[in-house]
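One protein chain is absent from this view; the other protein chains keep their places.
Coming up: chain A.
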Amino acid sequence: MSVVTNTTTIGAIELPSRRNTELLLLAFAVVIPIFAYANVGLAIHNELPPGMFAYGAGFAVLAGIAHFVVRRYAKYADPLLLPLATLLNGLGVVLIWRLDQSERLQNLAKRSFGAFSPSAPNQMLYTALAIALFAAVLLILKDHRVLQRFTYISMAGALVLLILPVVPGLGADVFGAKIWISVGGFSIQPGEFAKIVIAIFFAGYLMVKRDALALASRRFMGLYLPRGRDLGPILMIWAMSLLVLVFENDLGTSLLFFGMFVIMLYVATERTSWIVIGLLMSVGGAVVVASFASHVQARVNAWLDPFGCYTTSGACEQVGQSIMSFGSGGVLGAGWGQGNSDLIGFAANSDFIFSTVGEELGLSGVMAFLLIYGLIIERGVRTALAARDPFGKLFAIGLSGAFALQIFVVAGGVMGLIPLTGMTMPFLASGGSSVLANWILIAVLIRISDTARRPAPAPAPSPDSEMTQVVRPS
């Protein structure tokens, strides 16, 4: 017991920063996609794919940069978020490259657009950009609490981002959904970024109004019913999400925003009544909109009877095709490059990319992917629990809630659990906006978790101890 008496070493005892764990997992997360890439090449072309080591090295360098930035600027951050996101992004690129190799898809593109252009190089490019953005967020955002100042600005910003796609001349109508804007040859999906911006507003707003929303209520049938005037904000968000649904034909975005608000409201107030009210409102809104918007109606019909679509000419076979590809995958899957999920044709590498996972990796692969997503969400919620400031708590829960909702809505849609909504699987699906926005989301979560896990700052020199030092003879 002699060690206990040593009182002379005074220095901050550091909590484990766990950066080495992160590096190890990150190396693992880089090797797995390279393995997958080699596997696809061997299965389709009978040879190792071209430039395997160059691409692998490039991917490793990107991951290394991200790790270095985290090590340098967010030392105490959660060790899992970065490797999990890296793995998903890497496998996403491989999935997209695998679908690029499909002759069916190449012919389809040539018939419809006159030329085929592979998506994997673009996705690689956007991944590199996204890592740069990730680093920039960690470098610039030293403390997430700064964002609290922009509560109402971010509300305005999010509204602008949501409205942009319907602005004539700027918005682009792609296959019925107006969720794109085209700027200088690039098409951007502003909704993906609005997701993060609006989380700032919800967190800042609910932090201030929480008490009014939680305490001023009447008890009725075991539920706390809020006062009429406190219903204002939820009604406004509801109306806004319905407007998005009606004017942009975008079920996914509308569901995401309303669901995120209800989740954050529940976390802020601890009142179950908000969940009940939110569910009733979204069901009511969905029923009303479905009764007159044909776009939504078609989606619901395809969901209720996915195989009936083959007999009618509704151009709605995708859900049925997707379900079949999950089915033909079985438990262990057909193997990389050996499935026929490219039969889905249109949007096979964006909205329906998860069907390729289902067919080629099988149920076990799908479960592994969902667990990886689940781990990201779990780390986000854990960050929220550990955060020491209410704004950070709500912000982290809002971001992870939005992420969770998005996974549920996309995976549920392609598996036929809920009507298809046309959102993108984070990190997997082809599309620049989605990759960029989700890496920003991960960067913000890493920043919040760094603040939450960082040991308390060094003590300010107290006047007493200094006096003692002056008096002590040396």
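Basically, a residue touches a chain if its C-beta (ideal position, glycine included) is under 8 Å from a C-beta of that chain, and two chains touch if they have at least 3 such contacts; residues count from 1.
The working rule: contacts and distances are computed from a predicted model.
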{"item": "Choices \"HTH-type transcriptional repressor YtrA\", \"Iron ABC transporter permease\", \"Heme exporter protein B\" or \"FHA domain-containing protein\" - which one is the UniProt name of the chain not shown", "value": "\"FHA domain-containing protein\""}
{"item": "Full-complex contact with the absent chain, from A:Met124, A:Met207, A:Val296 or A:Ile448", "value": "A:Met207"}
{"item": "Chain not shown: contacting residue from A:Gly333, A:Pro419 or A:Gly432", "value": "A:Gly333"}
{"item": "Contacts of chain A with the absent chain, listed as residue ranges", "value": "1-4, 6-7, 9-10, 12-16, 18, 21, 25, 28-29, 31-32, 35-36, 39, 42-43, 46, 79-80, 83-84, 87, 145, 148, 207, 210, 332-336, 338, 361-362, 364-365, 368, 371-372, 375, 378-379, 385-386, 388-391, 453, 455-460, 462, 465"}
